[in-house]
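Missing here: one protein chain of the complex. Every other protein chain is in place.
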Amino acid sequence: MDLAPFPVAERDAVVIESAPVGRRYHRLRLDAPDLSARGRPGQFFHLLCRDGGGNGPYLRRPMSIWRCGAEEPLGFLFHVKGRGTAALAALRAGDRLSVVGPLGQGFSLHPSWRRILILARGVGLATLAPLTDAAARLGIAVDAVLSARDPADLMADEFAGASGALVTPVFDADGSSDPAAVEALLRARFEAARPDAVFTCGSNRLFLLLQRLSAEYAIPGQVALEQQMGCGLGMCFCCVRPIRAPDGGTVNLRVCAEGPVFDLQAALGW
Amino acid sequence: MDLAPFPVAERDAVVIESAPVGRRYHRLRLDAPDLSARGRPGQFFHLLCRDGGGNGPYLRRPMSIWRCGAEEPLGFLFHVKGRGTAALAALRAGDRLSVVGPLGQGFSLHPSWRRILILARGVGLATLAPLTDAAARLGIAVDAVLSARDPADLMADEFAGASGALVTPVFDADGSSDPAAVEALLRARFEAARPDAVFTCGSNRLFLLLQRLSAEYAIPGQVALEQQMGCGLGMCFCCVRPIRAPDGGTVNLRVCAEGPVFDLQAALGW
Amino acid sequence: MVDLTTRIGAVTLANPVMPASGTFGPELAQVFDLGLLGALVTKSVTPEPRSGNPLPRLCETEAGILNSIGIPGKGLDHFIAHAIPEWRRFRPPLVVSLSAGTNAAFAEAAARLADTPGIAAIEANISCPNLEEDGRAFAMFPESAAAAIAAMRARCALPIWAKLSPNTGDIAAVARAAEEAGADAIVVANTILGLAIDIEKATPKLGAGMGGFSGPAFKPIALRLTWQCAQAVRIPVIGVGGIATAEDAVEFMMAGATAVQVGTASFISPTALVQVIDGLRDFCTRRGFARSADLTGLALPGSGRLAAE
Partner (left out) sequence: MVDLTTRIGAVTLANPVMPASGTFGPELAQVFDLGLLGALVTKSVTPEPRSGNPLPRLCETEAGILNSIGIPGKGLDHFIAHAIPEWRRFRPPLVVSLSAGTNAAFAEAAARLADTPGIAAIEANISCPNLEEDGRAFAMFPESAAAAIAAMRARCALPIWAKLSPNTGDIAAVARAAEEAGADAIVVANTILGLAIDIEKATPKLGAGMGGFSGPAFKPIALRLTWQCAQAVRIPVIGVGGIATAEDAVEFMMAGATAVQVGTASFISPTALVQVIDGLRDFCTRRGFARSADLTGLALPGSGRLAAE
């Protein structure tokens, strides 16, 4: 049911593409032009995970917007992890998928910025991917460090699309993704051309590293957090995470409502 | 799981045909040669009603054997009535269907018989259909009166197959299915060539008529009853019906275990 | 045109469908017009601020969920200062769910709410732990339920709806005790205690151990409690537990409910409340009921109203 003009829709959308990506990931594209146009990078949809026959877990699953925009089908890219994502991966073109969204607070990009740095690992890149297009449209250069097990797991195309982002891959396979190596890499970037802001998602270790370095270099940052969700709308308070308050203490904030994007320095490791 | 040599199997069988029959009916044929060979006319299977995607009601649904035999796929013919049968009708060739069976006490045919009469209405003919083949194999002639709304609902081919049964259709549309008309028809048959036994299923009115006439003519008879089921195996006692006992009282017998086929005179109307 | 008007004592609702406490918030106004609802029901507010239970606070089960949220919130002062004004932006009557640990705290908080304009009724969440009774919920026993309601009644002229717990052994006795203590309506039921275990970790799935079970799987129990309460009291009964569709709501009304609440279903379908209202109207139209109120109690023993029609 879509009760326009409400900002959040509950809607059945038709799947126009459903395809595996690499060994463990899957992408879905939906025919929902207005929702795609309304979505912002860092926001998410709450998906009813039912395979073509209606089978799946009771609760919805939160999924970041991976592709959005007036000219793009609404896209999701996910790790096939458990029962919910398995049901999603079983959808075929032509099936219907019930979505609720767009939800949550996305990333912010200041038009005055010239260059941002993105540090992502694994499927965290799905969440950060739409930032590359948005930045490109604002003329902001994107420098991205993508960490993956090996080249087969990297999904650089899925990340950058046609945005022109500069992608530096680092891999477990050759040791280039070691924390020390990534720290050296980031320090070199920060010294060479200090980004106006940094962004991360998907790895606690990389989050802690980026938090420490960007504090040292006084670069503002944003992180997209994950948490198990019930309602996805801010009503049930099951998705809270402790976030540093200005007074130095912590407050429990709802990842679905105050997040999923939080200030990099205010967030805590998980 | 099929734990041969147990007489009742729980088994996933592959659907080899799934097709609508007329306006309100549907037939399924399954690849399960040993179960088909084991099934007897009047027995039933308990079907887990899940559409291709695993969606359907919690309990199984009982369904008479419509086609069986060493050379035949196991077949069911049913009225698409509610949630369970709708899920069954949504199956496609290649899908799997979990069956439990064969279950219950089927019809008995005495090799000494020369001629039987079958009176069926609606989907009751699915239950009686396999009798025609069995009788043919014993050299027993089958005289069948099939009652239906109109020719489109009759399913005479579904009933008699290649058995050579003599089918007399009667219709609501032209009044030939009126109780009085059917009574006259049956009396004429009984006078002309007294059957050795009569069989019915599917209509309370026709059951009562046949019970009365066959008592008058002292012809033995059998009726297949229906009742809502839980376990289908005789364990839960939810499927009982009152049946006349030899002492004149009634006893509650389980349709799944002591039935579904009962002596025509012992059964009560429903 | 079907008349959906519903009277719960002195409170008149445009229709008998409202959200269940703790599963609703002004956030839902992002999805549909909250003005469509029969009433608004807030999360339970507690006198003092609470931080809530450890994570995970929610897990799913077969056709349901377990939760141990723990009523986090900023306390009554903040609620009166900030939440009430926010709620007053919406048309429907505002029902404030109140939770407290002692009879005195219930009474004190009820008195303060009675002094606050804009509140149509208090829903007393007496399913919460009674600190003076070893933490056993007020609604476990007729005596403690009655004491809490009576304490509020003495200090507050607002209608009081007593929200009962399914964890008691005798719901009818608790409902009668609440009625006698002055409750204006019975809301039944809160979640029933449940448990789920993560067998890989060998620990409960919820951080708090046990949790409250809700959702479609809980419906047959909540419907039975509604039916038992409707036969035990003369005040209106509001049914809640597993309602996800208009058909579910009709079941509760036929079992004796004057109105219904929709909780967990809103997590799966944020428009569930609207769908229930629309579907209820459709059911009445199709079956020729001029007023949805005529459904109430139709299936109760001795009613036989439909059969007679």
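Read from first to last, the chains carry the letters A, B and C; within each, the first residue is number 1.
Everything that follows uses one rule, which is that a contact is a pair of C-beta atoms (placed from the backbone, for glycine too) under 8 Å apart; a residue touches a chain by one contact, two chains touch by 3 or more.
In this text the structure is predicted, and so the values were computed from the model without any measurement.
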item: Touch partners, limited to displayed chains, of the chain removed from view; value: B, C
item: From C:F79, C:F138, C:W161 or C:F213, residue that would touch the chain that is not displayed; value: C:F213
item: Sole contact to the chain not displayed, among C:A162, C:V250 or C:A293; value: C:V250
item: Options B:A13, B:L48 or B:V182, residue touching the unrepresented chain; value: B:L48
item: Those residues of subunit C which, in the complete complex, touch the missing chain; value: 61-64, 66, 140-141, 167-170, 192-197, 199, 201-204, 209-210, 213, 216-221, 223-224, 227, 242, 247, 250-251, 254-255, 283, 298-299, 301, 303, 305-307
item: Touch residues of subunit B, complete complex, unshown partner; value: 1, 3, 6-10, 48, 57-60, 98, 100, 227-228, 230-238, 240, 252, 257
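In this text, only the chains that are shown with their structure count from here on.
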item: Chain pair with the most C-beta contacts; value: A-C
item: Computed distance of Cα centres, subunit C from subunit B, in Å; value: 49
item: Geometric centre distance via CA averages, subunit B-subunit A, whole Å; value: 58
item: Shared-contact residues (touching 2 or more other chains) in subunit C; value: none
